[in-house]
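As you look at this complex, bear in mind that one protein chain is not there, while each of the others sits in place.
For subunit A:
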């Protein structure tokens, strides 16, 4: 099945280019292969979702791109340059929100701007803009402990947007939320994305979510972590409820579902 993996394209054309990236961790004396020669190109302003069973290395792939982990072999390129540590050009949104609990919503959103050395007035103005964008203006001076899970994640999204990254890496951002909040946030995310274009890599374990959001769904498989299938989603944006209930959506959803839940094991994984 690895034949469906797109062959590495020339790095210059892709916003993100993952080339033959492998990552192994020592686990109980053995090497656990989190990623096995994964290659993937993501175009500028593309919204790519990554789905797969747990242990398929989707979070590891994201961490490599974020610069939080180094690949054991292979290269990860952003704008044609090797990823060397984290940077404000790549915003990351974590599943556990990762808001600074001692800072108010406003201060959280301003954090990256402060680090970048922006003057106070400009910081405030930018933060204000993004807080309004995610609809938290009423809670700008509230501490994270006052917020619901969905509001926390919206705050985290505003914080990531505020530093103006060209890439957003989202690691199961809505995983901990209830289904209703999740749908709302999905729609809001697309709305925000259509206004403030970014290249997005969005990790999820929810097939519906993957299809609803993406230009392209990347399905990964575990043991070893690898790309199993890539599904192009031709559905138009904005993605409305109609789109969600359309037969075409159902067809794509079935396709991705099949890829995720009926994976043939890697018989010749070592040989490739």
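The criterion applied here is as follows: a residue touches a chain if its C-beta (ideal position, glycine included) is under 8 Å from a C-beta of that chain, and two chains touch if they have at least 3 such contacts; residues count from 1.
Operating definition for what follows: contacts and distances are computed from a predicted model.
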### Chain not present in the shown complex, as UniProt names it (candidates "ABC transporter permease", "3'-5' exonuclease", "histidine kinase" or "Anti-sigma factor antagonist")
"ABC transporter permease"
### Residue in contact with the excluded chain [from A:43, A:68 or A:183]
A:68
### Summary
Among the options A:163, A:189, A:221 or A:260, the absent chain makes contact with A:163
## Note on the structure
Filtering A:73, A:96, A:138 or A:194 for touch with the omitted chain leaves A:96
### Message
Contact with the hidden chain only, please: which subunit A residues?
### Response
66-68, 85-88, 90-92, 94, 96, 98-103, 111-112, 115-116, 143-145, 159, 163
